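What follows is a short report on a single structure.
Every protein chain but one is kept in place in this view of the complex.
And then subunit A:
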Amino acid sequence: MLFFESIRDRAVNTWNQVVEKSSDGKLTKDQKFCLKFRLPEGEVVSKEIAAEIDITSKLVPGVPKRSSNIPQGKLYLTGHFLVFKDAFDSRTCSFNIHLLTVRKVERSNSDIYGLALEITTFSSTVITIFLLGMRSECERFALELRLQLKKNLKDVKKLGPFIHTCYSEYLLSKNKVIKEKFDSVPSGGLGLVFKFPGDARELKDKSKMKLWFDYFQSDGRNLSIIKTPMFYKLVRVGLPNRLRGELWEVCSGSIYLRYDNVGVYHKLLDDNKGRTSVAIEEIEKDLNRSLPEYAAYQSPEGINRLRNVLSAYSWRNPELGYCQAMNIVVAALLIYMSEEQAFWTLNSLCETIVPGYYSKTMYGTLLDQKVFESLVQQTIPILWDHIVKHDIQLSVVSLPWFLSLYISSMPLVFAFRILDIFFLQGPKTLFQVALAILKLNGEKLLKCEDDGTFIMVIKNYFQTLHLSAHGESPHPKFRQITNFQELLVTAFKEFSIITDDMIDKHRSKHRGGIFQNISTFVKRTEIRNLPKTPNLNSGTLDIIYDRFYSVVESLSLTTGGGSLMDFEAFKTFMSEICVWAQFDNPTNNNDAFLKRLFIKWDIDARHELSLSDLVRGLNTLVEPDLMTAISNFFELYDPKKRGKLDREGILEISEDLLYLTTPWKDGYVLDHLTNVAIENTIADEIIKHKTINGINDVEDEDIKLPETFNIDRQKLEQAQIERYLAGASNFIQRAFEYAQPAEDDEHPEELLIKELAIDSAFSHNKALNPNSPVTVNLPTFRMVILADETYELFFSKTFRESVQVSKPLDSKFNPIRNLRDMFDGLIADGREVANKVRRRMDSAASNALLQINNNGGYESKPPKSKLGEGEDDDEDDEDEEERDDDFGVISIDDKDRALLLGAEAQDLLIKVSESKSGSSTTANSTSTSASTDAPPTSSTSTDAQTKRMLFIATKSDTNLIDFEV
């Protein structure tokens, strides 16, 4: 489903952005330089020097204009540009002259300065640069300039075709100022065909054209334009229709992108013709609803251009794709720009001017809303207090202002005026205008006590921008001032205090919070859309999510990482939450079990797990239902779902069980039975202690351990170890004992029954014969597991609890504590023990209290704690064997075993018995406390086991019902 893909993408993107975030403040000097001067990314300053500038033009004869006020500042040389900015006020003079446009460089004679250069551009502008500083320094700069100019020479032929796409050149050519001939009008916006919005006469379009016509002659144009105070004035009064597109390009810097990437746009369209994507589908939905009131967007011509630009951008930047509001912005651009111009301007917008506004997480939009709120609070505190008091959602009005650059908020003619200034001055414009809107409507807004009226005030205001701001004023001059003019004055005079620096500071202050919110949101959404997992609650999923991404991230080779987990990451993940995954597998095949899990959980067989796969898998791993847990485990070894395991499978499963039980088998971790035994011992001691002291009431506070109390740790530890070893050995013996000959595939159960009935010894021999293949089916497997108390407990509790899915991410995994620590922990945790003891005493006290003097109270123990006896069983191995005998199973000595089980089984059994004998020795040497209360005879315990066996047989496998017969 596409949606899930997109959610996953989003999660990845957020991670990427969080990673980006950390490096955000560390833009290189050159990157900052490019951003500041709106140069294409990648320009590197190779030389810089202090300089004074004078500008004349061969097209406008006369004396140098600025003899009195000569701009002084820094001159920079990059690979493709000569850049200057006045040191005191960049508006006095600034330029990015593309080196290709330099026609001539001459040394000029100067008495005052060390070196002066006269640069003539193709616009016939002459820039006289007086280099300041040491003579040698100036010479080096001049040399470097010559070097860079030479490097650019090879591209000079690109300039000719390019200037034919510039309306400024066409304008000069048409008016015979330059000789260049134009066969046709350069391609431009839809307005050329469908009329430009607004009344041209009212907008004084013609006189604006004339002013720009003059400007282009005196101060250059497009790639070699010089920005002087006049430039700013002319932008302020609004750009003329036919030049607007090109001047937006010049102001935004996107003209350099278009120049550097001639042909790229059309190639993108050609290469992706007929392709589709989520973005393309989204774009199609919105084509008919982008500035629908403008005539061009009711015609295929306009719709096509819009489709082309949006689609091309989605192919160029698939990570971003398409965001609603881009349709409105591009529709607006296309009124004044050609497709290619609009495309590169969209590039500048998305990547440098307002980055993150349209990205998948829209972090830029969210961030700037936060910044805007801070600025309202700071500059119009009364209104801010009012907004907070009445819980008004400011973003409902302000978010579209920023995201669609005011285009859908106010009438187009006004929105375009704002856009003119926005391209020139950057994002601070959006804030200045927004603040001015609130300020100018302040009084009315203070009367609004709900969102509805608040929105209505603003809406009405936008509809009256053309009206007089002072309609009542007696002065005709005042009456002429429209609401819009007042808005501009307020925005750019009063709120000129809002600077780029200020916005940057606010942005860095809020960035962390915004990223946090986005991550939380993405996480919540992804968790909500995970498959159903009844065994994992939402808190647990939360933790799994964090752990998943933290592991995937930390092990990912690519920056930013992916959203899938490979086997290495899976191993790390599991070893962080499962105690057994930290042990070495005695069979030297450490990963066998994890590999099995991984393959089973990798539903799509892509050799990587998604979060969904992982969660689904973990859900089965912590299955609380015993029968289901056992069959889940069985299925791991039966990938083809044959319903049975062959000899190989049986051996693998027993090997893995041996591995999985390591922490308990080696006495590192206590299982439930051992805990019960400990509690019993403690409770008995307390009761004994109380009885000695004559206290019969059972009060919480009285439950204290006698100070002299000691637990025989080694005894309990040994008991557990023995149980697990016995479990392992029982498993493999029984598994083969009850295995069915493989050739009797069709009616295995019947045969089994028959064989059991005839001669169990004989049939078992046959089953264990390595030459005759055998299988174990699920009911048999279940029976074998349930026949052993420790293994049954392992599947019903021990294993499930060993998978600590809800362990918080930041908690360090407990290094495996030894038994000693566990005891200490249990005893130290007074309340817990007290509770357990009290519960135990409540039941024990009633019937056993009187006998307590004679006996440790074992008789009165609940059935579960029978393992207390088991502890003592282990004193000799004979017991085990005998028990098996009693159980009606043939006794197999080591020799027979080797013969019967075949080589692999033998290995395994040797391993079991080796570790068994090893630990038995310890047991014998350490078990000093001679047990006074003799264990109940093994026959009792085996009786119980036989009953269990029968019960299971009846319950889980009806075919075995005749077993007893």
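Keep this in mind: contacts are C-beta pairs under 8 Å (C-beta built on N, C-alpha and C of every residue); 3 or more make two chains touch, one makes a residue touch a chain; residues count from 1.
Definition applied: contacts and distances are computed from a predicted model.
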Hidden subunit of the complex - UniProt protein name among "Telomere length regulation protein conserved domain-containing protein", "Vacuolar protein sorting-associated protein 21", "Exosome complex component RRP41" or "Pre-60S factor rei1": "Vacuolar protein sorting-associated protein 21"
Which residue of A:Ala142, A:Met362, A:Val579 or A:Val615 touches the chain not shown here: A:Met362
Contact residue for the chain not shown (choose from A:Ser395, A:Asn675 or A:Gln804): A:Ser395
Which residue of A:Leu39, A:Leu403, A:Leu445 or A:Leu716 touches the chain not shown here: A:Leu403
Contact with the hidden chain (one of A:Lys285, A:Lys505 or A:His607): A:Lys285
Option touching the unshown chain, where A:Gln72, A:Gln324, A:Ser508 or A:Asn535 are the choices: A:Gln324
Subunit A residues that touch the omitted chain in the full complex: 1-3, 6, 10, 282, 285-286, 288-292, 323-325, 327-328, 359-362, 366, 393, 395-396, 399-400, 403-404, 408, 449-453, 455-456, 460, 517-518, 521-522, 524-525, 528-529
